[in-house]
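Here's a structure for you.
Just one protein chain is left out here, and the rest sit where they should.
Chains: A, B and C, in written order; residue numbering restarts at 1 for each.
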Amino acid sequence: MNVISFIIGIVLVISAIVAIEAKKLITSVVMLSLSSLLAVVSFVLLKAPDVAITEASVGAGFTTAIFLLTLKRLGRGKSE
Amino acid sequence: MNPVWLIALPLGLAFLGIFAGKFSKVFLWISSIINVTLSFFIFNGNGIESYIIGGWAPPYGINLVVNDITRLFLLTINIIFLLALMTTSAEVIKKPEKNSIAFMLSLAAVNGILLTGDLFNLFVFLEISAVAAYIMASSGTEAVSKLASFKYLILGSIASSFYLLGVVVIYASTGTLNMADVVSKVTSMNPDVLLVAGLLMIVGLGVETKLFPFNGWAPDVYANASGRSSTILASVLPIAMISAFLRIIVFMINSGKLNELTIILGVITAVVGEILAFSQKRMKKMLAYSSIAQAGIILTMIGIGSSKSLIGASMLVLNNGFGKLLLFSVASQIMLVVGSDNIDDISGIGRKSPLLSLLFGAGALTIAGMPLFFGFRSKLYIISATIDKSAWIPAIILITAAIEATYYFRWLFNLVKPYAKLSEKRTPIPFGLALAGLIAVFIIIIFGILPQSSLDFFNKIGDLSVQLGNSPMGVM
Amino acid sequence: MIQYFSVMLIAVGIYGLLSQKNLVKLVVSLNIAELGVNLFIVSLGYVAEGKIPILSPIVNSSSMNFVDPLPQALVLTAIVIGVAVTALALSLVLKVKESYGTIELDEIRGDNS
Partner (left out) sequence: MKKVVAAIIAFLFFVMFVSILNSDSKSLMGIPKFGEVNLAERVSSRYISKSVSEDAGEIIYGETNNAESGSANMVTSIVVNYRSFDTLGEVTVLFIATTGVAILIGGGKRQRLAISVNPILKISARIIVALLLVFGVYVFTHGHLTPGGGFPGGTIIAASTLLMLVVEDDKRVSKLLKFLEGSMGFLYVVIGIAGLIITGSFLQNFLPTGTIGNLFSAGIAPVVYSIIGLKVGAELSGLLDDFFAEEEEK
């Protein structure tokens, strides 16, 4: 079990770093939702299903939706 | 009288306000007035009372703790909130119904911060008051208020995450979230863990109390928020945040190293605040830096932690509350009339409305600590409280008081300076500002004149702090 | 092991907050820091052979060995607060973009008079 959690942890930290260092905003938002989803998996491994469902729907789902909507409204100004 | 009404009433009315249209402004006034009357009832209780929530006794459930410090601060906060509503009632803001909801929830959160006896519950109330403060900060008309609010939001959110980390570290070590329970277990905690948890909490609360390295957000937010928002942000919120800092860092954790860190950071905050306030060209920016300086002095007193210094700190907190209420209300009125609060544009305005300059004068004099005003008594008390501790703290307080006096007098003289361009005819100020302002002036003068013995509710704080120092804070 | 990764996440979030100049990136770093904090809190409640804290026909008695439910309840609240603050932050970013035309901190000529 801790091999899986080790791998997830590594990929989690890497996706977080890429989310911050990414050149384009869309990449950083996608990597943020990837790290949220990986967090959901590690919540399941930590035997916390309530938190996993909440993180999946509220944390990963809704946050990514808002970020994409914001980028859509920002994008019209061709900032990137 | 169950103090939970102080929180539940504004909360319920705020929820109703979302679809009540223009009634939500009325709800705001109703909840503020009822809160003031409720806090009068609560004020004349005594001893330490604990009101449980949800039927579960602490440390398993959440309880509201009412002791002498809470009673005094509750009464002050609700009175200042009502006065702030009155002084800024003439201001017209965009979408007033939704802004009234923000003010109602800020009132509920501020009362919650003072009352709650549970660490995580304090985190939730800090978050509510922080989000309400972000909305208030972004209520300004210029674009810079949105940017200032964004910076405040980022700093505030990472700070509350640090505070949450501190709470969780304490939970993992002691197994409980109730403040009183933690006090009894702190002595048997691993000192390094306690130090790190305390550091995290000082960072978390330091942003809200405008402690030195974390107060970069305050000047822009205070200077660019709308009149009512900046008045409430500057006069009401500091009281709650400083009381939270006092209960958590000094009463609960109470580690020598952290108290010394608070003293050092407090002194730096005071000195930096005064120096920067001295050179400001805009009134609201000057007032913001002056608030930072006042917070610095208060936090230094809290860091010292002796019963006399805590009495001095609570006197200064009250004095700062009423003083900033007056000063920010006047600054907002000037912004309404003149459209700018730059020192050159407003010189001589005071001659056109003498009452305005009277209110500004009273606020300035009490903050600067001039005789006959409450500020003088608190500064005197503080200096006598810290003389025996060490010589350089009173020296710094005197220096900051001197700097304060100079720039406040400079602004006051600039306000009343004869200025040919402006016509001599009087411009009347709104009735709400006049009435509430005079009430505040009356309070700070009465507190200034009354003999020390009659201010017993302050002395009660002194012996309470001694009693709390060594026994669990609030009912277990 | 997950505890060390969650603290790493918080550190990466702090690094992002201190080094990034794009407003949206700042909000992303804030979310990563909060994700790390939430992961750390839940990891504090983990008990080695503990079961999921829900009574069911299989896990039917309260005397069994459970994982600590309190940190999970705290994290439920922290996640939703994080989303609420993120929504507010992004709407502020939109307003800043609307009036300043850019979301890069160094391009915004803040009037720091």
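Operating definition for what follows: a contact is a pair of C-beta atoms (placed from the backbone, for glycine too) under 8 Å apart; a residue touches a chain by one contact, two chains touch by 3 or more.
Keep in mind that this is a model prediction, so the values were computed, not measured.
In the full complex, the chain left out of view touches A, B, C.
Checked against the hidden chain, the listed residues B:Trp56, B:Trp392 or B:Phe413 yield one contact partner: B:Trp56. Of the residues in subunit B, those that touch the hidden partner chain are 2, 4, 8, 11-12, 14-20, 51-57, 59-62, 94-95, 98-99, 101-102, 105, 108-109, 112, 120-121, 124-125, 127-128, 131-132, 134-135, 138-139, 146, 165, 169, 171-178, 185, 188-193, 196, 199.
Where subunit C meets the omitted chain, the residues involved are 1-4, 7-8, 10-12, 14-15, 17-19, 43-48, 52-57, 59-63, 66, 68-70, 72-74, 76-77, 79-81, 83-85, 87-88, 90-92, 94-95, 98. Think of the hidden chain as still there; on subunit A it touches residues 48-54, 56-58, 61-62, 65-66, 69-70, 73.
Keep in mind that, in the parts below, only the chains that are shown with their structure count from here on.
Computed from the mean C-alpha positions, the centre of subunit A lies at a distance of 10 Å from the centre of subunit C.
Taking each chain's centre as the average of its CA atoms, subunit B and subunit C sit 28 Å apart. Here the CA centre of subunit A is 37 Å from the CA centre of subunit B.
Within subunit A, no positions touching two or more other chains are listed.
Of all residues in subunit C, only 10, 13-14, 17, 23, 26-27, 30, 33-34, 37, 40-41, 44, 70-71, 74, 77-78, 81-82, 84-85, 88-89, 92-93, 95-96, 99-100, 108, 110-113 touch subunit B in the complex they form.
The touching residues of subunit C, when paired with subunit A in their complex, are 1-2, 4-5, 8-9, 12-13, 15-16, 19-20, 22, 24-25, 27-29, 31-32, 35-36, 38-39, 42-43, 45-46, 50-54, 67, 72, 75-76, 79-80, 82-83, 86-87, 90, 93-94, 97, 101-103.
On subunit A, the positions that touch subunit C within their shared complex are 2, 5-6, 9-10, 12-13, 16-17, 19-20, 25, 28-29, 32, 35-36, 39, 42-43, 45-51, 54-55, 58-59, 62-63, 66-67, 70-71, 73-74, 77, 79.
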